[in-house]
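Notes follow the structure.
Every protein chain of the complex appears in place save one, which is left out.
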Amino acid sequence: MAKGDPGSTTRSRRAAPRSRKGAVGDPELVQLLTPDGERVDSVTGPDGTVYRVDFTDEEYRGLYRDLVLVRKLDAEATALQRQGELGIWASLLGQEAAQVGSGRALRPQDMAFPTYREHGVLYCRGIDPIMPLGLFRGVDQGGWDPNEFKFNMYTIVIGAQTLHATGYAMGVAMDGRTGTDDGEAVIAYFGDGASSQGDVNEAFVWAGVFNAPLVFFCQNNQYAISEPLERQTRIPLYQRAAGFGFPGVRVDGNDVLASYAVTRHALDNARHGQGPSLIEAYTYRMGAHTTSDDPTRYRIASEVEAWQAKDPIARMKAFLEKQKIADADFFAEVDEQAKRESVHLRERVLAMPDPEPTSLFDHVYPHGSPLLDQQREQFSRYLESFEGSAH
Amino acid sequence: MAKGDPGSTTRSRRAAPRSRKGAVGDPELVQLLTPDGERVDSVTGPDGTVYRVDFTDEEYRGLYRDLVLVRKLDAEATALQRQGELGIWASLLGQEAAQVGSGRALRPQDMAFPTYREHGVLYCRGIDPIMPLGLFRGVDQGGWDPNEFKFNMYTIVIGAQTLHATGYAMGVAMDGRTGTDDGEAVIAYFGDGASSQGDVNEAFVWAGVFNAPLVFFCQNNQYAISEPLERQTRIPLYQRAAGFGFPGVRVDGNDVLASYAVTRHALDNARHGQGPSLIEAYTYRMGAHTTSDDPTRYRIASEVEAWQAKDPIARMKAFLEKQKIADADFFAEVDEQAKRESVHLRERVLAMPDPEPTSLFDHVYPHGSPLLDQQREQFSRYLESFEGSAH
Amino acid sequence: MATETLTIGKALNVGLRRALENDPKVVIMGEDVGKLGGVFRITDGLQKDFGDQRVIDTPLAESGIIGTAVGLAIRGYRPVCEIQFDGFVYPAYDQIVSQVAKMHYRSRGKLRIPMVIRIPFGGGIGAVEHHSESPEAYFSHTAGLKVVSCANPQDAYVMIQQAIASDDPVVFLEPKRRYWEKGPVDVDAPLADAYPLHAARVARPGTDATLLAYGPMVRTCLDAATAAAEDGRELEVIDLRTLSPLDLGVVYESVRRTGRAVVVHEAPSNVGLGAEIAARITEECFYSLEAPVLRVTGFDTPYPAARVEEEYLPDLDRVLDAVDRTFGW
Partner (left out) sequence: MATETLTIGKALNVGLRRALENDPKVVIMGEDVGKLGGVFRITDGLQKDFGDQRVIDTPLAESGIIGTAVGLAIRGYRPVCEIQFDGFVYPAYDQIVSQVAKMHYRSRGKLRIPMVIRIPFGGGIGAVEHHSESPEAYFSHTAGLKVVSCANPQDAYVMIQQAIASDDPVVFLEPKRRYWEKGPVDVDAPLADAYPLHAARVARPGTDATLLAYGPMVRTCLDAATAAAEDGRELEVIDLRTLSPLDLGVVYESVRRTGRAVVVHEAPSNVGLGAEIAARITEECFYSLEAPVLRVTGFDTPYPAARVEEEYLPDLDRVLDAVDRTFGW
């Protein structure tokens, strides 16, 4: 599915009146698959855009497979952390649909700038899920060549990557790579908490001024560690975009179909030269902020349960079952594959070698530094001085 | 006028439809006095607020006097700079109405956070205009006790003061000083360029989340040094507020009456506990950015001329004349006073003593520092070593 | 005298509680300081007891935290800001160096910004990037700021209260890897009688060489001194406590006796505190030095991946190796 273009979104050029909406649901929330697994044929966003998807059965099954795999690999990483094999883990549990939907909406030429939680997007980009685990295991700092994978390194400093994405998107436009169907688009992921950072708002300014081919994708998982959304904003986050002069839309982030449709539409607008937009994927962080966190200190069980009922995978499964797009064999096979891949991941994590001590001096500068050469040499000699001793 | 409450603004609680507007002019621009000096009785803002003022003749004359005095003192400072008596000067030429209107709208208990250009607001606060000249002459860093004057020190780092204003306003609320007619309100001044800074947008976030009693007053003078507004935003700046969940309004910043009405209304809302709002005072920087700047490099004469026709003082004068609120004697007397005050200012600037060399060690820390004591002592000894010599 | 055994983390928590009790103008603000009690639980229970106007969960933006705290200070409050981790203080850097540090000076002494900026700092906890930084040089080089670090529970308890009571803006560096170390704390002794905030102190007397450290490295140096003593070498350990201004009187006195000094910190060497201390010792004790002042520090690389941080961080062996080198000069 990553290669084709099955989902289609059409924009009604004459903006529809504000009150017009799709068949069901909250006019402020684009949804194409209800928590019960009912399909909505199409839905109209606040600016009159009509969102719909038109997947083949195989593609629907593919999305389900993605969701299950991504959740399973994430659970495996959580388990690895519990067993001391990772230093920390930031789980995506609950956010699979937002990530798979948006990740699959990317075209091969598109570039993504993740936070530290976009394991699902990474997976959809076709990237080996082992890649970020070096960071969380502490054997490296998670580095890879962003251009090789069209996927930037994880960014931990909240919001910083949104400016990088904006600059990159400016470069896309400067390269003349927008304005056509095969133009490039850029997506910047960030969280609800990040929306308060100066950097993120500067990115909004820049993207607007330079009409950058950029989609701001905010996963509003309702919390920034312990702080609920009300500590970041008093109005829905998607409305922030209007203040900077570009469209914003809130999508049901637990609905993989709507997440796909909305993102694909926004990316295509961007690649066609229509500039930036903001997507707020309304979702929920079902687990802890990271494995270091204890969410029972700041939120109540009933809230978590209410969101459990909106689970992104359960609704997709219900849909596939109801529509007879998939049968028990299929679900079993997917679970089997998920298990296989997670075992494989685990094996490879355990096999990750610790870095050489002196590797800490590598790659500080492309052109090196005499100071570091000296420190490396002294440290090597120092280490050698212990050789043969009990140290 | 500073003490009374002559201007009244009433808010129609049921928001009027978007298209409804006052008697004349641009629906997006609140104006009560046209460039030709015609009074508009009342005007309805984008959110349905009806703005009007109801000044006595004496108060109208008072506003005129403020405008003239402020312009004259500013011109004097420019002249002083040209003669080498000031290191630099940031002129308010063209922005008198925005500053006098908003400055007079402040009640005595209100607190203002200026940039480096709010000489007019400072004047309206009843502050001696000599006060900031130490900064521009280079004899000190412009400091005074903000609480004594209810007017913060000038802030040169673009946007930084908007966060200070927000924190101060949070403190006002924490002190229980909102919610009544004599509650306190805070006003934060900044420019169109500043709207791009992370700090300013973080201030918007904070003010919204904490419902701070704060008016963001943006003087959009169309330029940030050489950069025109389009480099900061692609939509009108007042609309930024909507993205953060509070009202924004654009006022004719060359119209002292509208500037007063809009600011008074916003301040009163704030003091009553209704939270922050943004005012964009649409105006023009008639002169250079500072005396160091050469605006002919980046803007054309015809643009300046077009704005000349909207001069804030000329229109007020035309109004006073047409309505026979003031006669030639009055205008002559005001000019006379302006001249007197500017001569007086000049004399006092010339008399400003240079600081003592060792004063540079003063007031680094309230509780001092042994390192500085030592440096001061060594430096004093060093200076003494030259005494009697040719140095 | 009520002595309790507390961890450094708990001592800070009790000290903060004391400060909130003693002065209604003290407010704590930062990310997750409320219900969660901070990611290290240093503010645990405080919002519950003092309310969310005294212990304020802020939006996620560090410049906003410090910038609004400046405004609160102008309003008469005494804000105590928590920066969640060392690596996240930089978005607030402008507000700290251009506003907090300069307000008093610019106002010719008329305005005070009695603010404390608490930062858990340093490495050794196996964290991912940006969670193990030692930014003290950036603040110590900035005139107008005072910078301190505590190294034991008693100091943690007292110094945090002194910092809050001080009208100087204070960057308060907490040795995060030592949060869980225990020690006795006299929770009743009056603050007025306490050892001064801006003073160094001999943590272990010795005669043969002087070790200088602060925060997390004090423990490392004390361990090194214990090990050295077994080899018959008596090392004096000085806990600097105040990083800006430095209090070097006791250091000069020590080095004049021992003739040898080693400065230890986690931060990179280049243009770090160690350089300043070495330069000043050399100036003051030029004729007493048997060897140049040596530095044992983090290397001049970004803080590395957790699995090599033990190599990056100064430890007992590297400290003793440097001491040996001063004897071999």
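For clarity, chains are labelled A, B and C in written order, and residue numbers in each chain start from 1.
Here is the rule we use: contacts are C-beta pairs under 8 Å (C-beta built on N, C-alpha and C of every residue); 3 or more make two chains touch, one makes a residue touch a chain.
Quantities reported herein were computed from a predicted structural model and do not represent experimental measurements.
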Under the definition given at the start, what are the shown partners of the omitted chain?
A, B, C
For the chain that's not shown, point to the residue among C:73, C:293 or C:320 touching it.
C:293
For the chain left out of this view, which of C:138, C:157 or C:179 touches it?
C:138
Touch as defined at the start, partner being the missing chain; which of B:39, B:231, B:272 or B:344 qualifies?
B:231
Which candidate, A:145, A:181, A:305 or A:347, sits in contact with the chain we can't see?
A:145
Looking at B:47, B:140 or B:321, which residue reaches the missing chain?
B:140
Subunit B, residues in touch with the chain not shown (by the definition above):
87-88, 134-142, 156-158, 193-194, 196-199, 224-227, 231-232, 292-293, 297-298, 354-361, 364, 369, 371-372, 375, 379, 382, 385-386, 391
Please output the residues of subunit A touching the missing chain, sorted low to high.
140-148, 152-153, 157, 160, 162-172, 174-175, 198-199, 202-203, 205-206, 209, 362-367, 369-372
By the contact definition given up top, give the residues of subunit C that touch the hidden chain.
63, 87, 90-91, 93-94, 97-98, 101-102, 105-106, 129-130, 137-138, 140-141, 143-144, 244-246, 267-268, 270-276, 278-280, 282-283, 286, 291-295, 299-302, 329
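What we mean here is this: only the chains that are shown with their structure count from here on.
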Rounded Å distance, subunit A centre to subunit B centre (Cα mean):
44
Between subunit A and subunit C, what's the gap in Å when you average each chain's C-alpha atoms?
37
Residues of subunit B engaged with two or more neighbouring chains:
198-199, 202, 205, 209
Quick check: what residues of subunit C touch more than one other chain, meaning two or more?
58-59, 61, 63-64, 91
